[in-house]
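Here the structure comes first, spelled out in structure tokens, and everything after it is commentary.
Only a single protein chain was left out; the remaining protein chains are all shown in position.
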Amino acid sequence: MELEELGIWEECGVFGCIASGVGPSELDVPHVITLGLVGLQEARGQEVAGSRTHCTGMGLVNHVFSEDRLKKLYVSNLWIGHTRYSTSGISELGNCQPFVVETLHGKIAVAHNGELTNAAQLRRKLMRHGVGLSTGSDSELITQLLAFTPPLEQDDDPDWVARIKNLMNETPTSYSLLIMHKDIIYAVRDPYGNRPLCIGRLVSVGDVHAKGKDNSETEGWVISSESCSFLSIGAEYCREVMPGEIVKISRYDIQTLDVVPRPGGDPTAFCIFEYVYFARPDSIFEGQMVYSVRRRCGQQLAIEAPVEADLVSTVPESATPAALGYAQTCRLPYVEVLCKNRYVGRTFIQPNMRLRQLGVAKKFGVLSDNFKGKRVVLIDDSIVRGNTISPIIKLLRVSGAKEVHVRVASPPIRFPCYMGINIPTKEELIANKPEFHDLAKYIGADSVIYLSVEGLVSSVQESIKAKEENENNFKTNKFHAGKFGHCTACLTGEYPVELEW
Amino acid sequence: MELEELGIWEECGVFGCIASGVGPSELDVPHVITLGLVGLQEARGQEVAGSRTHCTGMGLVNHVFSEDRLKKLYVSNLWIGHTRYSTSGISELGNCQPFVVETLHGKIAVAHNGELTNAAQLRRKLMRHGVGLSTGSDSELITQLLAFTPPLEQDDDPDWVARIKNLMNETPTSYSLLIMHKDIIYAVRDPYGNRPLCIGRLVSVGDVHAKGKDNSETEGWVISSESCSFLSIGAEYCREVMPGEIVKISRYDIQTLDVVPRPGGDPTAFCIFEYVYFARPDSIFEGQMVYSVRRRCGQQLAIEAPVEADLVSTVPESATPAALGYAQTCRLPYVEVLCKNRYVGRTFIQPNMRLRQLGVAKKFGVLSDNFKGKRVVLIDDSIVRGNTISPIIKLLRVSGAKEVHVRVASPPIRFPCYMGINIPTKEELIANKPEFHDLAKYIGADSVIYLSVEGLVSSVQESIKAKEENENNFKTNKFHAGKFGHCTACLTGEYPVELEW
Amino acid sequence: MELEELGIWEECGVFGCIASGVGPSELDVPHVITLGLVGLQEARGQEVAGSRTHCTGMGLVNHVFSEDRLKKLYVSNLWIGHTRYSTSGISELGNCQPFVVETLHGKIAVAHNGELTNAAQLRRKLMRHGVGLSTGSDSELITQLLAFTPPLEQDDDPDWVARIKNLMNETPTSYSLLIMHKDIIYAVRDPYGNRPLCIGRLVSVGDVHAKGKDNSETEGWVISSESCSFLSIGAEYCREVMPGEIVKISRYDIQTLDVVPRPGGDPTAFCIFEYVYFARPDSIFEGQMVYSVRRRCGQQLAIEAPVEADLVSTVPESATPAALGYAQTCRLPYVEVLCKNRYVGRTFIQPNMRLRQLGVAKKFGVLSDNFKGKRVVLIDDSIVRGNTISPIIKLLRVSGAKEVHVRVASPPIRFPCYMGINIPTKEELIANKPEFHDLAKYIGADSVIYLSVEGLVSSVQESIKAKEENENNFKTNKFHAGKFGHCTACLTGEYPVELEW
Partner (left out) sequence: MELEELGIWEECGVFGCIASGVGPSELDVPHVITLGLVGLQEARGQEVAGSRTHCTGMGLVNHVFSEDRLKKLYVSNLWIGHTRYSTSGISELGNCQPFVVETLHGKIAVAHNGELTNAAQLRRKLMRHGVGLSTGSDSELITQLLAFTPPLEQDDDPDWVARIKNLMNETPTSYSLLIMHKDIIYAVRDPYGNRPLCIGRLVSVGDVHAKGKDNSETEGWVISSESCSFLSIGAEYCREVMPGEIVKISRYDIQTLDVVPRPGGDPTAFCIFEYVYFARPDSIFEGQMVYSVRRRCGQQLAIEAPVEADLVSTVPESATPAALGYAQTCRLPYVEVLCKNRYVGRTFIQPNMRLRQLGVAKKFGVLSDNFKGKRVVLIDDSIVRGNTISPIIKLLRVSGAKEVHVRVASPPIRFPCYMGINIPTKEELIANKPEFHDLAKYIGADSVIYLSVEGLVSSVQESIKAKEENENNFKTNKFHAGKFGHCTACLTGEYPVELEW
């Protein structure tokens, strides 16, 4: 609840599309892009009260071409886009993506999800070379690095693989990139695989919704931060881009050009919070559905922190998979205690004193007949600052709950993230405050317990490891290109790379 | 799902607020009204793709006073509002409420939910008297009827009760009205009680969220079509306005002025579809929570139409209470199979061919790992035209469901409504079409069964009757002012009053 | 300048169009209406800084019909519209025109320019009859009076002429009306002829811009408050509607149904300020071009108030005809001393202290080389409150003018108008203040002289009287239906009818 309520995260998504075949395609590429971005927008930011920035529109306006030329580009049968969830409501114009620059070899466009851990050094390096930087964004750094000519390149034959590898050597993480040049899209994931990126195949709509789709004709390819939007645009999921992989996608085929290894044999470091919060439940990462991981977190939580109670419920809607998992393992009934007031959050009503006093309560209707006189286990997906759960607990008690036990389906956040996620400062995190020592009292619950870091990691890795042992196929092999791990830096302070300033 | 998807209903809500006590109140009446209307808006129309008209803004603009005078009115510590869900997206300006007219005794404002069954005769009668009608709305008819002076009235002392009773004699149903004159609000429900109306008490915010609230001070009164928004504005539920009751609410007290009886001892006729679809689950009608009725419908459906299966699921979100009830009675696990794409519906993307082909599928993500290889019972709240459930079934099958059995938690709609609900024409209703005889085949399900009319009626009346037998208190007595029943006209063709044209 | 600057006037315009002939016409009636209203908007309000309300859009939305039905009406080949200049920027919704009501005989629509001098009594009379009034507008009064059935009327055959004459008996002035019923437009001017109304003939575009147009085919008729917009829509001017005349315009012909006489043989009372300020210079009233009257005012002013000077100039742009007339009569050169900053007025820049100090100066560029060291006669069209001319005089002096003599081409306003014009209260009028006795000193001029009332009246009536003597044709006869005069109430306090309250 609280992640959603506070809107403390800043997360992006990228999406690209290319139509297959020779000549003009019947595929409406701008439509597919827009739908794909909308799907991502939903996933990567969840539902936050009125504060979402639809960067979509801007993202499709590039810095070099006019509307008319844009249409011509679309006619060229491919495009890339970008969406961004912003807590501020005002996004800086200069940060809009895709970022387009003209080079000696024509224009390149870059859409980027992630954050370069060594951005400050890269900026200084470029400016020392005499390049003026017109935005504060990492995307501009990436395009300017790509504009540099590698030593062995011939004047009339740009070597984009060499340029991309040069970029990857300059900065280890974190980025998932879509790079467009002429009629090619390059899809690149950083060697640590910190941000997600996956590939889907567009088939004719009749086919995607029918069985036996393997024989269907390929209408095009999509590359997306998440697979969740694939079904709603008529695409089927193919596979993830591997950590360090450079994939070249043309209108005719898909090719892996290279896989850049991690320095020193480091393990992969896919962001574990993608499972906990960002991703839409129907997305697939590392071969497993996010919903399943969340339910397993609930099951694990039931094992770690059981409680005598009459029913299990959820703070709708992000905690529902965990609540169902908890209920199933505890063999307690799953019951709804709150319903959401969808319109309140979205109305531009100036908050006055009465409204502020009502707080989060105004966002929920209470189904009191369902829990009057009962002991409730309330599953939440996160408690970060600790000030949104209290009014909910109060509402339940006033409406007749006998006891309210809170179980949190993720561990407490204690450290900042430098790889793309905008977390409150350390001081604001409840886990770093004195109140944390008697959190139940602070939030007004009868008890409160978080999932352990080990519990979360095992919920995430369990089925991947099970697959590893049983299978020996293409996909799992790919993940094995080096050691396997997850980034838990915000929970443990252990960052995948050394941070430079 | 289908009611929501098609947006075939047109339903309104009214909301009024009056601050208690002498002199200026600290209560921010416009704020309370706006929040109340927003709450109703959510309830009475559900979430329909992009087609909702926020009449709120217009509703607060009246036809006589300028903005400045409006502010002065607010200072007078009371106001009434109106919200309307419209399928067309464009609401006629002239239909905006509250409708305000100036009479010999000053201005009166009227907000109205319902539809006058004899509107055509009333129009002719008024025009014959020389009144020009400036809108096509029932609200204007009501205000013009109220503007007429009853024979015994003194010139300087308007007899509003006589005027209201005169109106009620002219038209039997259906209406719930809020009438504002000077510093009084009259709340009126038609003798059949076809549309809902209830009263709440505003207490200080601290009090409403604390126990022992009986001693709290009254800050004001709210009158609303539904109780669902009460909690979110810091009000507690008091009671319903009875069928035929005229309630006078001043800043100092609440009084029942009269209860107009039904002709010929007819039973009451509260719209049964308020339980099935319109109302928000946390609203209370006739002493029971709507959520509980919906869950009972699911339980009843499990008794009427059980099936061998592995899991029970819902078409989110309106069918969830019924699905949980069905699962509980069948002792089958409740599992989520679909997640909603919130943003798709709300995006103003021009639908092209590909999108139209994708249909309702684009609104859902599929949680395939949850049901692969399983037999699914899918609970829906309604199947009206029959063309939205098929693509969902197809989605589930393509994603691995072994069997899909559909159970509908309400009976089929077969007849038009003339009391405020805009239903598709008889010919469009699936229950009146030949395909209905083999509906399972038509929609692609393994089986499909609706709840019986008797099952619905008993789910609704069961606990009311139980209370009647056990209790003998004020509230149930009130419902007994005459025979007790529900309007099931759209299901059975039995209308509560004879229809005139 | 000041009338324009202060925006103290509130003036309306009406416009109607009907296509000629049988069956669907090729004439695009909505387009003609919109263009006609735009032309009026310009004329009847002049250019006021950002405060103009485009009522056009609203005016075309009627209170009874939906958009779709509106389209059908257009297809019916006629429509009426209304435009209003409002000083407040916020126009009351309920005042929007055309006002449409349904009567026993179908819908009637009314567009109205003017103000009923006995509106208060009419309101009381209607309400006593039991009619609730939903707006504060005179247009509603007019429609409700028209909805009343005259005693001799047959139930199935409405007698609109009797109804219109009944209305004209109930209220003497001031109104110019367009009444639409089915496929007829009735054009009505009050017996005093206080507000203007004229008729034009639409010919094919080729014809209107070619000579010998008398043989051209009539495509339709337009009725407008002013003739100024005729040329720009391809219409030619026919004639004015006479004071008291009821004209019936169908698709086939134009007929005078009746001419209602003034009580007691009163003279006509066309508003003299239409010549001074409201009308566009190319409009024609009473057989003469407004521009010519304004130039004559300047010539008359030169005779009444000559001055030793080097050049004559204007406060652009409304005073230019008078300035050219003054210069011609005085045989002094006409020279431009100011140019207008068009964009400043229209920019939504929040005024801060610096801007307020700059005052009206920010609206003008100064052409200092044109008058450095010279004695300037500055012609203005009006000085009402007296606080906008001073900064202009200051600007000219600072930029090098040796002397600045102000001459005002209209007499001082001293009294309120009750016939449609919103004038500042008596106390705010400079002519009623002590400062008026030494106005030159107050505004910083070397001298200041207004045109006399007699001078204005003779400038207006001179050429009309000349025509009367020479001609004996249809048009002038019409004006002679009774005595001939002009309303100068705001200048002299002599109102054309006795005012009731």
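We just call them A, B and C in the order they show up, numbering each chain from 1.
By our rule, a residue touches a chain if its C-beta (ideal position, glycine included) is under 8 Å from a C-beta of that chain, and two chains touch if they have at least 3 such contacts.
Quantities reported herein were computed from a predicted structural model and do not represent experimental measurements.
Enquirer: With touch as defined up top, name the shown chains that contact the chain not shown.
Expert: Looking at the entire complex, the absent chain's contacts are A, C.
Enquirer: Just to verify: which one of C:193, C:321 or C:485 makes contact with the chain not shown?
Expert: Reading the full complex, the residue touching the unseen chain is C:321.
Enquirer: From the list C:125, C:165 or C:394, pick the residue that touches the absent chain.
Expert: Hidden-chain contact among the options goes to C:394.
Enquirer: Touch as defined at the start, partner being the missing chain; which of A:78, A:146, A:231 or A:423 qualifies?
Expert: Counting the whole complex, the residue in contact with the absent chain is A:146.
Enquirer: Of C:369, C:427 or C:498, which sits in contact with the chain we cannot see?
Expert: Hidden-chain contact among the options goes to C:369.
Enquirer: For the chain left out of this view, which of C:291, C:326, C:450 or C:495 touches it?
Expert: From the options C:291, C:326, C:450 or C:495, the contact with the absent chain belongs to C:291.
Enquirer: Which parts of chain A are in contact with the chain that was left out?
Expert: 61-64, 66-67, 90, 92-94, 99-104, 108, 123-124, 127-136, 140, 143-144, 146-149
Enquirer: Touching residues of chain C against the unshown chain: what are they?
Expert: 27-28, 31-32, 34-35, 38-39, 41-42, 47, 205-206, 208-211, 213, 228-229, 231-234, 280-282, 288-289, 291-292, 320-321, 324, 328, 333-336, 339, 341-344, 347, 349, 352, 354-355, 357-358, 361-370, 391, 394-395, 397-398
The rule is simple: only the chains that are shown with their structure count from here on.
Enquirer: Can you name the chain that lies farthest from chain C, using the mean of each chain's Cα atoms as its centre?
Expert: A
Enquirer: If you tally contacting C-beta pairs for every chain pair, which pair wins?
Expert: So the chains sharing the most C-beta contacts are A-B.
Enquirer: From the mean C-alpha coordinate of chain A to that of chain C, what's the distance rounded to whole Å?
Expert: Inter-chain centre distance comes to 63 Å.
Enquirer: Measuring from the mean C-alpha position of chain A to the mean C-alpha position of chain B, what distance in angstrom results?
Expert: So the centre of chain A lies 39 Å away from the centre of chain B.
Enquirer: Cα centroid separation between chain B and chain C, in whole Å?
Expert: Distance between chain centres: 50 Å.
Enquirer: Using the touch definition from the top, which residues of chain A touch two or more other chains?
Expert: Residues of chain A never touch two or more of the other chains.
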